[in-house]
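First the structure, which I've put down as C-alpha cells, then a few questions once you've had a look.
Yeah, one chain of the complex is gone here, protein chain that is, but the others are all in their spots.
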Amino acid sequence: MKMLDTIPIRPAPSPAANAPALLREIAAALDALLLSGRRHCIDLGSLPLSTADRDLLREALGTGEIRMELVALGSSRIEETGVPGVWWVRHSSEDGILLTESLEICHVPEIVPADTTDIANGLQRLRQALALRESGGH
Amino acid sequence: MDETILDAFRQNGLSRRAFLKFCAATASLLALPPAAAAAMAEKLASTPRPTVIYLSYQECTGCLESMTRSFSPTIEHLMFNSISLAFNDTLQAAAGEAAEAARKEAMRKAWGKYILIVDGAVPMGAGGAYCVAAGQSAVDDLRHAAQGAAAIIAVGTCAAFGGVPYAAPNPTGAVPVSEVIRDRPIINVSGCPPIPEVMTGVVVYYLSFGMPALDRQGRPLTFYGNTIHDRCYRRPFYDEGRFAHTFDDEGARNGWCLYELGCKGPVTYNACATLKWNQGTSFPIQSGHGCLGCSEPDFWDKGGFYRPLPAATGHWPRGEVLGGAALGGTVVGVGAAALARSRQQAAAAKSAKEVSSPSPKEDSHEH
C-alpha cells in the first residue's frame, strides 16, 4: 500500500469515442420518425460508453419537459430529453438494480400509454367498486 | 384457450407495462437488439404459458441454488409469470406420493408440450440402481419424461457433459443427458453452476423465439459464443507478456494475467467475463483465481486446475521415460555403429586381400 501512494496517478481522460456516432444515429432515427412514424430504440447497456461518452450525450440531448416514474416490477424512470421525441428510459428491478438503460425515439414510449385490456380490467374493478358503494349506500 | 404468459402477468396483478419492462430487461440481457424486445413481447403475449418439469438426478443442487439467485429475469418472475413450474422436488411444498402424483398429472396434461429441465448426470451402471426415486431409476425416469417433452434443457455441466459424476473413474457409469436421449432437441446450459441469468435467460429465449443457435457442444451461442480469455479484462496483460507467477507475487497483486497459474480461460466458453456473478459484482479471474473451465466437457480430468494450459496433461514420469528413450537410442546407435564397423572391417579385409594379390582394379578403393 505504501508503494501505491508513491505512484503519481494521472488518469488519462478516456475519449468520447461512441457518443458522436450515437448522436448521428439518433438524428437519423428522428428523421425516420418524422417521415414514416417509425420508432427506434438504442440499448445503451450493449455499448461500451465511457464517462465522457455519457457526459457528451447528456449535454447534447439536454433535459426536456416530461419526467415520469413507472412503478411496475421495481421502478423505472422515463424522461424526455431536451430533444423532443428522444426519451431516456432506465428500468430498475425491485432491489433497485439497473436492468436496462435505453434511448427511445418515438412520440411516447410504448410502455407509457394504458393498454386496452388493462383499461378494461380497471373499468371492471371500478364498476365493482361503484356497485359495492351503491349497495352499501342504502 | 390456454392461459398465455401475458395473462399470467395480469393474474398476478401486473400490468402490460410490467410485462413490457420484463421483455426489455430480458432482451437486453440476451444481448438482443432492442427491436427484439417488442417481438419477444408480442410472442410471449400470445404464447400459452408452458409447463416446466424440473428433474434432478446425480447433482448437488448447486445449479438450482444458482438459478434461484437470478436477478433478471428473476426465478420468481419465471415461475409466477412465464412458466408453470409443475414439478421440482426441491422447491415444491408437496412431497412423497403427493408430489409424484402431481408430477404425473402435470405431465399427462401437457404431454408433448412441456419443457423438461434436467439437472445432474444419469448413472447407467448396475442397471441404473445408483439413482432411484419412487422406485424408478433415473435413466428410466428420464426416458419416459423425455418422450413427452417439446425440448430438454440440460442445466449444469453434469447434465450437459457428465460433470463430476462422469469424472474418472466414473464408478456409477454416469452419462450426460445427450447420451440417453437422442431424439429430442437438447439445449446444454453448462457451468458448475451455470450463471443464474444464463439459465433463466435461456428459458425465456426458448419461449420467445424457439430453439436458440447452438455451438458444437449444444450450448446457446448467445452466452457461450466467446471464450473467457477473449472477453477477459486482464487480456491486455497476456498480450504484453505480464503474468502472475505465484498467487502472492507482484504480478498477482497487480492483477496481471493468470495464464501461468493454470487459467483455462482460453479454452472455456462462457459468459462469466461479461455477465459476471452475483448481480454483476465479479467473476473468478477478477477475484484473483484462474478459470477452472467448469463449462467445458471433462473439466475435472484435464490435468489439474493449476497446471498451465500448454503443459502436458499426462502424469507420466518425465525423467524416467525420456532417460529411457535416451538410453534406448544410445543402445541402438552403438549397435548400428558396431554393425557398420564390422562391415567396414570386412570390406577392408577384402580390399587388403585384393591389394596383396595382383589386381587390375588398383584404384577402385580410393574414393
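Each chain gets a letter, A and B, in the order it is written, and its residues are counted from 1.
The rule is simple: a residue touches a chain if its C-beta (ideal position, glycine included) is under 8 Å from a C-beta of that chain, and two chains touch if they have at least 3 such contacts.
Here is the rule we use: contacts and distances are computed from a predicted model.
For the chain of the complex excluded from view, the name given in UniProt is "Nitrate reductase" [choices: "PBP superfamily domain-containing protein", "Multiple sugar transport system permease protein", "Nitrate reductase" or "Spore germination protein KA"]. Contacts of the undisplayed chain with the visible chains, over the whole complex, involve B. If you put the hidden chain back, the residue from B:Pro185, B:Pro266 or B:Gly288 that touches it is B:Pro266.
Residue-wise, the contact with the chain that is not shown comes from B:Pro308, picked out of B:Gly148, B:Pro212 or B:Pro308. Listed for subunit B, the residues touching the missing chain in the whole complex are 161-162, 176, 216-217, 227, 230, 238-241, 243, 259-260, 266-267, 296-298, 302-303, 307-314, 316, 318, 321-322, 325-330, 332-334, 336-338, 340-341, 344-345.
Keep in mind that, in the parts below, only the chains that are shown with their structure count from here on.
On the side of subunit A, the complex with subunit B involves touching residues 41-43, 45-46, 70, 72-73, 76, 91, 93, 95, 97, 99-100, 102, 110-112, 115, 117-118, 121. Across the complex, subunit A is touched by residues 10, 14-18, 20-22, 24-25, 27-29, 31, 33-35, 37-38, 71-72, 74, 77, 279 of subunit B.
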